[in-house]
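Partial view: only certain chains, each at its native spot in the assembly.
Order of writing sets the labels: A and B. Residues in every chain begin at 1.
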Amino acid sequence: MISIIMGSDSDLPVMRQAADVLKALDIPFELTIVSAHRTPDRMFEFAKTAHERGINAIIAGAGGAAHLPGMVASLSPLPVIGVPIKSSNSIDGWDSVLSILQMPNGVPVATVALNAAKNAGILAAQILGAQDETVRSRIAAYKQQLAEGVAEKYRKLEKVGYEDYKK
Amino acid sequence: MISIIMGSDSDLPVMRQAADVLKALDIPFELTIVSAHRTPDRMFEFAKTAHERGINAIIAGAGGAAHLPGMVASLSPLPVIGVPIKSSNSIDGWDSVLSILQMPNGVPVATVALNAAKNAGILAAQILGAQDETVRSRIAAYKQQLAEGVAEKYRKLEKVGYEDYKK
């Protein structure tokens, strides 16, 4: 089971994409709000016990001085995926990216692209798939779909010509 | 089994830290050179077949316009951990970080900090530990060691005072 957490409900429009892709890949998940700065006790409790509740990996999204993913990673033995969010109080997203990515030796956060909650979901699935053939084949099928989506588009583009192509 | 690859042997002083930490955690790995730009055929072959050879996760390090982690991620169903390297041809590491981190939807790379191959190794172990209690307890022990290392230092510092403290 994957746990998806975020620092604020303003992150939900981005973070729910992680939930959507996990649902599509048929992988169980939970989703809630845990703020490192506003609810540090809850964050501690959550991070220290997640692995005891059957969670296999954690997806944590935050923006600005984004400490949630790193702090959870310091408290849990589980792999933590960090989603830097370009929130309204962020300087073009650089603060979100750097304060999640640049963790010190010993405490990694698996960082994905700015706002890339969808990729966080896929990565969580791949982590399960690392030792689970069934999940891995679902990922392979998902990638196949991506390729087919592109194929449909280039066939259409080559047929109608770029001047008449409508997305 | 974890596969550690890098674009050039000049990345080895950084990337071997991934190998060292995996060895310390008693996790089997292989390590070799695969260049996306100089040996694209080898890279294709490697990435398409790694999961068939019993590889569970891939650690890929590269610098500058660093395409190796992302291309391997596009070709493999396995989780790929990217290590941005501050190589001599890099602009302060920003190119390495951005060209590994900013992957499009559908193809995540689990990016760690600049030059943080050690963290890549730990993350690879955590990925195995996501579904393997034995590995997970080794990670918990490793974290315990980190805490004890700090404890030793602050006890010494508090004892001798900051003016006489020697690292």
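Criterion: contacts are C-beta pairs under 8 Å (C-beta built on N, C-alpha and C of every residue); 3 or more make two chains touch, one makes a residue touch a chain.
Remember, predicted model here, so these are calculated numbers, not experimental data.
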| item | value |
| --- | --- |
| Whole-assembly copy number, given 2 chains displayed | 8 |
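The rule is simple: only the chains that are shown with their structure count from here on.
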| item | value |
| --- | --- |
| Angular offset of subunit A relative to subunit B [C-alpha, multiple of 5 degrees] | 180 |
| Separation of mean Cα positions, subunit B and subunit A [Å, integer] | 19 |
| Subunit B-touching residues of subunit A, taken from the complex the two chains share | 51, 56-57, 74, 77-79, 81, 97, 101-114, 116, 118-120, 122-123, 126-132, 136-137, 139-140, 142-143, 146 |
